[in-house]
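Below are the structure tokens for one structure; questions will follow.
With one protein chain held back, the other chains of the complex are shown just where they sit.
Order as written gives the chain letters A and B; numbering starts at 1 within each chain.
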Amino acid sequence: MPEPESELSSREVEHVARLARLGITEDEVIRYRDQLRHILTAIDALKRADTSTVPATAHPLEERNVMRDDRSEPCLTAEEALKNAPSREDSYFKVKAIQE
Amino acid sequence: MAITTRYEVVVGLEVHAQVLTQSKMFCGCSTDYLVAPPNANTCPVCLGLPGSLPVINRRAVEATIRTALALNCEIPEFSKFDRKNYFYPDLPKGYQISQYDLPFSRHGHLDFDVNGEARRAGITRVHLEEDTGKLQHEGAIEQAQSSLINFNRAGVPLMEIVSEPDLRSADEAREYVMRLRAILQYIGVNNGDMESGQLRCDANVSLRPVGRIEFGTKVEVKNMNSFRAIHRAIEYEIVRQTEVLEAGGRLVQETRGWNDARGLTVSQRTKEFAEDYRYFPEPDLPPLEVSRQWVAEIGSSLPELPAARRDRLIANFGLSPYDASVLTSSKPMAEYFEETVRLGAPAKAAANWILGDFSRFLNADHKEIQDASVKPVHLQQLIALIDSGVISGKMAKQTFEAMYRAPDPEPALTAAKGSSQISGDAELTGIVDQVIAENEKSVADFKAGKEQALKFLIGQGMKLSKGRANPQRLEALLREKIA
Partner (left out) sequence: MKLFQRTIRDLHQMLLDREISSVELTESVLGHIDAVGEKTKAYLLVTRELALRQAKAADDRLRARRDVKPLTGIPIALKDVLCVKDVVSTAGSKILKGFTPPYSATVVDRLESEGAVFLGKTNCDEFAMGSSNENSGYWPVHNPWGLDRVPGGSSGGSAAAVASGEAIAALGSDTGGSIRQPAALTGTVGMKPTYGRVSRYGLIAFASSLDQIGPMTRDVVDAALLLQSIAGHDPRDSTSSTRPVPDYLATLRKGVKGMRLGVPKEYFVTGMEPAVEQAINDAIRLLEQQGAKIEEVSLPHSDVALPAYYIIAPAEASSNLARYDGVRYGHQAPGAKNLIEEYMLTRQQGFGAEVKRRIMLGTYALSSGYYDAYYLQAQKVRTLIIEDFKRAFEKVDALLGATSPTVAFPLGAKTQDPVAMYLNDIITIPANLGNVCGISVPCGLADGLPIGLQVIAPGFREETALQVAYAFEAAADFRKLQSPLMRAA
């Protein structure tokens, strides 16, 4: 069934899932597509808000120039760093081959 | 070559330079990752553990602004960090804290020269980000079953210096990077080590028919870790791309890795799946207001830069533009030169030695001048021996090599002096007599108690003997005769 152009498509859902490295099944593509469409419709009011006169707020912060001095501090031991590693070899984290 | 007249080469460079700091960009872990055991220089922040938060290293920010000023950049008053989102196992958080639309600087330029001719490349921006961890593969990346990760490098402050696509040949690209590296070293923000990856260079290479304004399809070349590699890789790409175009083919936008052993570039990633970095402002870091006063403070501490030093060497010492350029391409080398001259060596001779045999030996050994056992004081003495005719040019070359190869150059230098030294009193007496006869005033001064005058008389004796007199014997005989 062709999908309306303005609506989120299954292809887009697959693309987004891939960008987010989320494995999803074919059924889930449909389910997420429908749910995301529903959510996007529900929050459509966002697009209608008149924001022509205001800047964006990325931070609610009043702070500026928060910096630390360049001093080295004790860190973790390699053992502590690797304590939770699902796969390791010696003092390294180990991962699967990288080729895609 | 016909091909080079049909196409114009367009190169832009992205240089990543680690900032010399004690601690990492956003945490207190030490940056001495090259010597630390694997994963021992890590903490919750640079491992990207849940709940950890970054805090900006002030020194890294100042080093970036310092670099930007040295590259004649504008420093905007407002800046911020952003997240660049992508997945890779050497990137602990799944995003790199970098700068997107409001970097610390933009619109600069870098002057350099190619075979003594002045060139200028625009600097698009200098921004600050964090380095990634390091992956190690068993064998080639394409065949490896698994990779090992060391996060010691993750979070080391990293500047990205992006040039405009203003470079028109491999020569220009190489000279640009050499000059850039010299500047980074001069201002003390990077150690210039390309082999260990503390300075890294990627090149965007494209061709366009001569006269065309639009750019051709660009290819990003990575993994060049020496000046020579930069030059070879770009030359290779120019030939490869020309051949594709000449054969009526189309180039694809892609990333290619330089394989130094095989002397060619290999496709790493075609943009079949386009990355979308989804930049957005880093919510864990408040923005920065870069006051003009802060910029002025940083600017006031900038030392003399290579271009200025080059001009000064030409003006003060009469060096050729070429020699002056090469000497100032490395801060230690320029300093070595000036020290040798300060000790009394003629500038031209000092430059010739440093740029000649000395550089040849250093290059062959992959060594830097500051690490050589021959120090300016030794080189100056060697030059003095030649100038005073004590040793011949041929012998000087042998002496220099012997000095260079030895852990301590003194014995070789002394041997050269001694090889023709006059220690016999019979011959020395004649010299002493002549000195006394020709310098009545100084003799009188010395008799009146002026020790200084004896120094002068010794000097005259050395001159008469063309430096060959044994100074101790000479002094003893002078004292004896005058008394």
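By definition in this document, contacts are C-beta pairs under 8 Å (C-beta built on N, C-alpha and C of every residue); 3 or more make two chains touch, one makes a residue touch a chain.
Because the structure is a prediction, the values reported are computed rather than measured.
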Where B:6, B:278, B:405 or B:479 are the choices, the one touching the absent chain is B:278
On subunit A, the omitted chain is touched by residues 8, 12-13, 15-17, 19-24, 32, 35-36, 38-39, 42-47, 49, 51, 54-63, 66, 68, 76, 80-81, 83-87, 93, 95-100
So that we can see where the missing chain sits, which residues of subunit B does it touch? 44, 47-56, 83, 85, 87, 89, 92-95, 149, 151, 276, 278, 280, 283-286
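Here, only the chains that are shown with their structure count from here on.
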Gap in Å, rounded to a whole number, between the CA centres of subunit B and subunit A: 40
Subunit A residues touching subunit B in their complex are 18-19, 21, 58-59, 61, 63-78, 81-82, 89-100
Within their complex, subunit B touches subunit A through residues 21-23, 27-31, 37-44, 47, 55-61, 80, 87, 89, 135-137, 141-142, 144-151, 273, 276, 278, 280-281, 283, 285-289
